[in-house]
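Structure in structure tokens, see below.
Showing chain A:
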Amino acid sequence: MTDDTIGGRGVNAPDVVRRDLSTEALLTVRDLRVEFGKKGQRPTTAVDEVTFEIRRGEHLGIVGESGSGKSVTSLAIMGLLPATGVRVSGQIMFDGEDLLAASEKRMRDVRGRDIAMIFQDPMTSLNPVVTIGTQISEVIRGHRDMGKAEANERAVELLRKVAMPDPGRRMKEYPHQLSGGMRQRVLIAIALANEPQLLIADEPTTALDVTIQAQILEILKQVVADTGTALIMITHDLGVVAGLCDSVHVMYQGRVVESAQRRPLFAEPRHPYTGGLLASVPRLDSPRGQPLKPIPGSPTDVLPWTQGCAFTPRCANRIDTCTEKTPALKIEGQRALRCFNPLTLSSAGGATP
Partner candidate 1 sequence: AESSRDSGGGGDDDTTSPSDGADPSAGASGGTFIFAGSADPVTLDPFFASDGESFRPARQIFEGLVGTEPGTADPAPLLATEWETSEDGLSNTFQLQDGVTFHDGADFNGTAACWNFDRWYNTPPGVGQTEDQAYYWISLFKGFAKGELTDSVYESCTVDSETEITVKLTEPFAGFVAALSLPAFSMQSPDAIEQYGATGQDDPSQSAYATEHPTGTGPFVFESWVKEDQIVLTRNDDYWGEPALLEQVQIVPIAEPKARADALLAGEIDGFDLVGPADIPRLEDEGYQILNRPAFNVLYLGFNQAVKPLDDILVRQAIAHAIDKDAVISASMPEGTAPALEFVPETVEGYTEDVPTYEFDPEKAKDLLAEAGAEDLELEFNYPTDVTRPYMPSPGDTFNAIRSQLEAVGITVKPSADVWDPDYLDKISGSKDHGIHLLGWTGDYNDTDNFLGVFFGRKSSEWGFDNPELFQALNDARGLPTVEEQIPVYEEINRQVMEFLPGIPLASPVPSLGFAPNVKGYVPSPVQDEPWNLVSVEE
Partner candidate 2 sequence: MLRFVVRRLALMVPVLVGLSILLFVWIRALPGEPARSMLGQRATPEAIERINNLYGFNDPVLQQYFTYVGRLIRGDFGESTRNGDPVVSTFFDQFPATIELSFAALLFAIVLGIPLGYWAGRRVGGWLDNVIVSTSLLGVVTPVFFLAILLKLVFAEYLDWFPTSRRSDARIEATHITNFYVLDGLITREWDAAWDAIVHLILPGIALGTIPLAIIVRITRAAVADVMGEDYVRTAYSKGLDPAIIRNRHVMRNALLPVVTTIGLQTGLLLSGAVLTESVFEIGGIGRYLFEAISQRDYPVLQAYILFIALIFSIVNLLVDVSYGVIDPRVRVS
């Protein structure tokens, strides 16, 4: 990478085909279903029928509001869901191996080496009592046969790669001595330490200010591009996805309701929820005075998927079928959609060019 793409003023050229996507899937998630339930309580289904695949080098976005199951999906892939009170079913094929069937020991090898993750809150995701250096080098040494000094060197190099100023000194510092943006860089450095094939970023910028968010996204883009790592970007910020991802999956209440390549998705959202999201978010570039069209109700107004479409109570497009049958995810060409009465092109309130 070159300095001028990140520092000062950078220009992102329109690169529609930015990456060389291999055709073979790196990760295939099929019919993932996660149920939570303590003994004696009715289990709640947090994630259901989630199916997607990601190829090497691909950037995949998962969008949805709070509680829609984005994090649970990613934790399921990492095998980090709590050991008790959870039932996971389906298939998570990673590089030909079903991770759901893998032993804990095997998962330890995979985590941090083949698949890495960045979490939402940089303030709490670093251990406050361990130096930055140790937190980076431990993941290197945990997966590679490497001496302390060598691991430290590599850590410094990683910090430099995420544009951490004065990386040598930072090694000895503790998380509280860093700002939020810098901590997120450390977390990125940790995630990329072993050049994983897949990086899952769970809302990596939500907790940050816009100017910092821009820095972080830029760094993330750079390092991922450099290493050819596939990226799953989880976010509720449609703007982030718009500039970053090749394909986008929109989740609502644990299920994917729409997935498509990003351009068609933003240009013509078909699911009323996707459309609603796009229409309800104020846009910086929209002229003042243009009213927002909120999605009515609140995320707690839901119908269980078993009784129809979960979005029905808030849906302006609902028809009687919506409460009679459960919609299935139907693939229409490049797009998958879970809706009985999708938006037509004209009614889509979303993207204005």
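The criterion applied here is as follows: a contact is a pair of C-beta atoms (placed from the backbone, for glycine too) under 8 Å apart; a residue touches a chain by one contact, two chains touch by 3 or more; residues count from 1.
With respect to how the candidates were assembled, all candidates are chains of the complex that A comes from, given by their letters.
Keep in mind that this is a model prediction, so the values were computed, not measured.
Contact annotation for this complex: of the listed candidates 1 or 2, chain A touches only 2. Considering their complex, residues 78, 80, 84, 107-113, 116-117, 119, 121, 124-131, 134, 138-139, 142-143, 174, 176-177, 187, 190 of chain A touch candidate 2.
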